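Reading through the structure tokens given below for one structure.
With one protein chain held back, the other chains of the complex are shown just where they sit.
Each chain carries a letter (A, B and C) given by its place in the written order, and its residues are counted from 1.
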Amino acid sequence: MRYPQDQPPVLSLTPGPVPVYPEVLHALSRRVPYDYDLPYQAKYERIVRKLQQVMRLSTRPLILQGEPVLGLEAAAASLIDAQDTVLILASGPYGEGFGGWARRYSRDVLTLEAPDDQAIDPQAVADMLKRNPAISVVSVCHHETPCGTINPINAIGAVVAEHGALLIVDAVSSFGGMNTHPEDCQAAIYVTGPAKCLGTPPALTLLGISTRAWAKMKANPSAPRGSVLSILDWEDAGEAGKRFPFTTSIADINALDAALDLYLGEGPEAVWARHDLTARTFRAGIETLGLSIWAASEAYASPTTTVVRLPEGISEADLLSDLRDRYGLLVSGGRGPTAGRAIRVAHMGPAAHPLHALAALSALAGSLNRLGFQCSAGKAIEAALQVVDLTT
Amino acid sequence: MRYPQDQPPVLSLTPGPVPVYPEVLHALSRRVPYDYDLPYQAKYERIVRKLQQVMRLSTRPLILQGEPVLGLEAAAASLIDAQDTVLILASGPYGEGFGGWARRYSRDVLTLEAPDDQAIDPQAVADMLKRNPAISVVSVCHHETPCGTINPINAIGAVVAEHGALLIVDAVSSFGGMNTHPEDCQAAIYVTGPAKCLGTPPALTLLGISTRAWAKMKANPSAPRGSVLSILDWEDAGEAGKRFPFTTSIADINALDAALDLYLGEGPEAVWARHDLTARTFRAGIETLGLSIWAASEAYASPTTTVVRLPEGISEADLLSDLRDRYGLLVSGGRGPTAGRAIRVAHMGPAAHPLHALAALSALAGSLNRLGFQCSAGKAIEAALQVVDLTT
Amino acid sequence: MRYPQDQPPVLSLTPGPVPVYPEVLHALSRRVPYDYDLPYQAKYERIVRKLQQVMRLSTRPLILQGEPVLGLEAAAASLIDAQDTVLILASGPYGEGFGGWARRYSRDVLTLEAPDDQAIDPQAVADMLKRNPAISVVSVCHHETPCGTINPINAIGAVVAEHGALLIVDAVSSFGGMNTHPEDCQAAIYVTGPAKCLGTPPALTLLGISTRAWAKMKANPSAPRGSVLSILDWEDAGEAGKRFPFTTSIADINALDAALDLYLGEGPEAVWARHDLTARTFRAGIETLGLSIWAASEAYASPTTTVVRLPEGISEADLLSDLRDRYGLLVSGGRGPTAGRAIRVAHMGPAAHPLHALAALSALAGSLNRLGFQCSAGKAIEAALQVVDLTT
Partner (left out) sequence: MRYPQDQPPVLSLTPGPVPVYPEVLHALSRRVPYDYDLPYQAKYERIVRKLQQVMRLSTRPLILQGEPVLGLEAAAASLIDAQDTVLILASGPYGEGFGGWARRYSRDVLTLEAPDDQAIDPQAVADMLKRNPAISVVSVCHHETPCGTINPINAIGAVVAEHGALLIVDAVSSFGGMNTHPEDCQAAIYVTGPAKCLGTPPALTLLGISTRAWAKMKANPSAPRGSVLSILDWEDAGEAGKRFPFTTSIADINALDAALDLYLGEGPEAVWARHDLTARTFRAGIETLGLSIWAASEAYASPTTTVVRLPEGISEADLLSDLRDRYGLLVSGGRGPTAGRAIRVAHMGPAAHPLHALAALSALAGSLNRLGFQCSAGKAIEAALQVVDLTT
């Protein structure tokens, strides 16, 4: 038997859109109320407060009505002005890509690069800041999903704070799957979304904004106002008696509500542990198969996405196709530097279970052997099981 | 008994968000696939083609991932450049509001106003264009929801086309509820959304774009690219082998799919007839109650929202509150020029049924009498029933 | 315009299946767990306890896996044995119909009849019992839905209790819509279901069983065991460590759970008041239209279904058809004695709102006039509105 292309896969381990928690899928079809009716206003405010608890913020979080590229572009547009010198920390395509937005709003944009299989070194950031005292805004991508690497944003945040600059953090594909929060890294603007590790469909941005960032944005005459790109317009949206700048994406707000409840219900620490164990289980098997992850060191390896280098002679397209046809397993190809050179297996939200890692390892070994790369499924499974075994 | 504020209303006749067709609500919780998996790409393309049929377009329509304020702002940003002279047709706050976006991209912005209870006169547009031959872009709002008035966009479109200018049409709250399509009014960019008369939750923009508009946008160096505001980025999104610029709002796309099926299944002409009959039924009752609609003439009255002037001495807040508390009927207050001076009763999508108009008239009469305005519910119902009776 | 037959109606006021509360519809698609997994067992037990609260029982209620005809047949089969003399109280086809089951299990079955537009007189029951001291089981139908009449079961229950007999009550279409509970009427077995006034789809029976009834059933050698008709098999089903006799209808159990939450959330007294006001509003209009209800006196009129006598010359089929075609209003025809002679308009669960009664009155007047019965919609609406007005 083969799994036909026009049927949904049996198991989807893709780095977003994730398969969505059943409870979240279910919540999407709750009533769609009129947004100026009192029950909706009150509900929206309750969700904002729940989100504040989830993000562990002392300030009020914001929900923007678009997936996180909206939040990232809006952060650049709102925070950066022509007077700013911006430092782009780039260890992959997402970190680097932010530079495109930064250059629209400032002429002084510097870049500190790290190889795409490594992480940004906080000391290098400190050195760069010392050499360029004018740097007023720094941007960093926490989790380079194309590479499966994690940058040490808490340490970077400390360095940036000491320098007095403002930090914009892209934590889109890490938040909710590991221990990271806006104030842990002293972010000015922390951009994430619920459609990765929180397990909703894509449609919303979640923002954590520091008091200093609010002040800077309000003082910035070119910060968007009366625009979809505006952050300022949404400052008090949903508070009693305040209008929304425009209509919210109500079904997606319902989904967010359910996702936050699931996250708090399971317990954030338990959710992170589940993601971490799944990734470690999977990596143990990968190594035993004779494969390597993209990250040069396990120290940078993401708990929410494992990027596996393709062995010599194995084509990305053939491997993805065999996994889907034979086993109904859907994973993702590489992107940017890893395109054609790696596959990406995500461990996000409802997909982050060691049992799924075991299934994926079996299938991966089956497909690799079939495509000509000799490897031992059995040893990989035993190595992976040992990781689960040793977990307290 | 009273209906408590924290319970959903019995009947919601609000001008969007509308209560949503049950089948659409249901479709929101369909599977959320990975957007680069083949089944989703194929499905997205099928939806685009279905939308093309619904919009009666010869060109490919676009779906933007945000409610129509995104589409309107994006249209201004993409089409208007510094060389353009823009004419804003303003018979209400939405038409006028577009000027704010236009002025960002062009210094030469003229306005032709009509009183907020009237419609734009195509002859006045023709005169204005003759006096200002440099006008290259014209904008118009089809349905001023705050006022319940309809502008004659097909006639305006003919005048604008003859002049050789490009027309931007805001048909957000009319499309799907009456006979209007992008090419009927020769629109360069026609902006609408599925969350009004098509009965989905708010989250998407639907765009009809003429070949000339595509050429102008592509030639416009300041048209957004690599931005949430970009139209150009989405030109071929969803076509086989093409990437999406960013992740689509999958649950809302599922809802759109169901809404298009419902619209085609019922038959566009039947849907429009239903909206029209509902509005006429309601207006007959309103008149008999001794009330008047905001529109100076029935000729401009919208088939999708009736704006009812408040009689002397009746407060908007008291009336809305009594309707909701006593009958569980939710309608909307005025907005802009009608704020505090009118209520708005929408006939959109699942709410557009004469039976709902009859219920609303009964409740309205009940509340008005209670608040001190003497009127005859009985005569209103009889006048309204006569409209239904006389329908073939 | 006309509403085509193959489209769902705009408003359904039928005496079950009712349109179902949106929240209940939604709950139907919750996860379907394995019934021997701990979370399901615990959940089932929680639902039983919630049901006990809703039914105001001192004993544990039972859920049977079939709509209430199962419960009624099971009650007869379990409680009645060959030694019993059974008295059937029959004021309509449902009360009378129970006799069919009773005669299977006992040869001594007596019947006390009341005309189908009246209620059983408790004094007549007392007389009958006095004349027939052997009567050991009495059955009564609380709400004769075909006739829209209510029997005084609390008073009947007192008489039966004094006599020392056991009372079987069919409260299928009244429970949840008015103030009635098993112990209020001293029922031995009280049979109801959630698919009428609680607003679920049909699939389950709810039973309240007295301690004395349990003892009699256990002592009855012919009471079904190892059968779908068994009550005994389910005595402790769902309790920790106890197996279900067979698999429960899990999706319907999920729906019941949501319906109980809604009922308790709105407040039983508020729910009853809503049903009562809706029925009174509707009856005031009916009378003003020159029509009469089936019940000979308002004192017996049901708050959950109004049965309206057809005027001379009006055909049931024509009226139902015109209401559906013209207005999208679905009501029910007569049944048994009322078949072809009346229409039935239900006020159950999500349909029990005065606003719906007003809509139905308008449509009914419209259709009747069209079919040749002269009546004043206007006066009917005014009379109906007055009922709502006078409600505190």
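Here is the rule we use: contacts are C-beta pairs under 8 Å (C-beta built on N, C-alpha and C of every residue); 3 or more make two chains touch, one makes a residue touch a chain.
All of these numbers come straight from a predicted model, not from anything done at the bench.
Trainee: Since one chain is left out of the picture, which of the remaining chains does it touch in the full complex?
Mentor: Even though it is not drawn, that chain still touches A, B, C.
Trainee: Looking at the full complex, which residue from A:K43, A:K196, A:R274 or A:H347 touches the chain that isn't shown here?
Mentor: Per the contact definition at the top, the residue touching the missing chain is A:R274.
Trainee: Which candidate, C:P9, C:P152, C:G285 or C:P354, sits in contact with the chain we can't see?
Mentor: Once the missing chain is taken into account, the touching residue is C:P9.
Trainee: In the full complex, which of C:Q83, C:T247, C:S297 or C:S315 touches the chain missing from this view?
Mentor: C:T247
Trainee: For review purposes, identify every residue of chain A that touches the missing chain, sorted by number.
Mentor: 1, 7, 10-11, 29, 266, 270, 273-274, 277, 326-329, 353-356, 358-359, 362-363, 365-366, 369-370, 376-382, 384-385, 388-389, 391
Trainee: Please output the residues of chain C touching the missing chain, sorted low to high.
Mentor: 5-9, 12, 14, 16-20, 25-26, 28-29, 31-39, 42, 65-67, 69-70, 73-74, 100-101, 195, 201-203, 226-229, 246-252, 255, 330, 332
Trainee: On chain B, what residues meet the omitted chain?
Mentor: The missing chain touches chain B at positions 22-23, 26, 29-31.
Rule of thumb we're sticking to: only the chains that are shown with their structure count from here on.
Trainee: List the interface residue numbers of chain A and of chain C, divide the shared ones by all numbers used, and answer same when the ratio is over half, different when under half.
Mentor: same
Trainee: Could you state the distance in Å from the CA-based centre of chain A to that of chain B?
Mentor: 35
Trainee: So the centre of each chain is just the mean of its C-alpha atoms; given that, what is the distance between chain A and chain C in Å?
Mentor: Between these chains, centre-to-centre, one finds 53 Å.
Trainee: Return the residues of chain B touching two or more other chains; collapse runs of consecutive numbers into ranges.
Mentor: 7, 29
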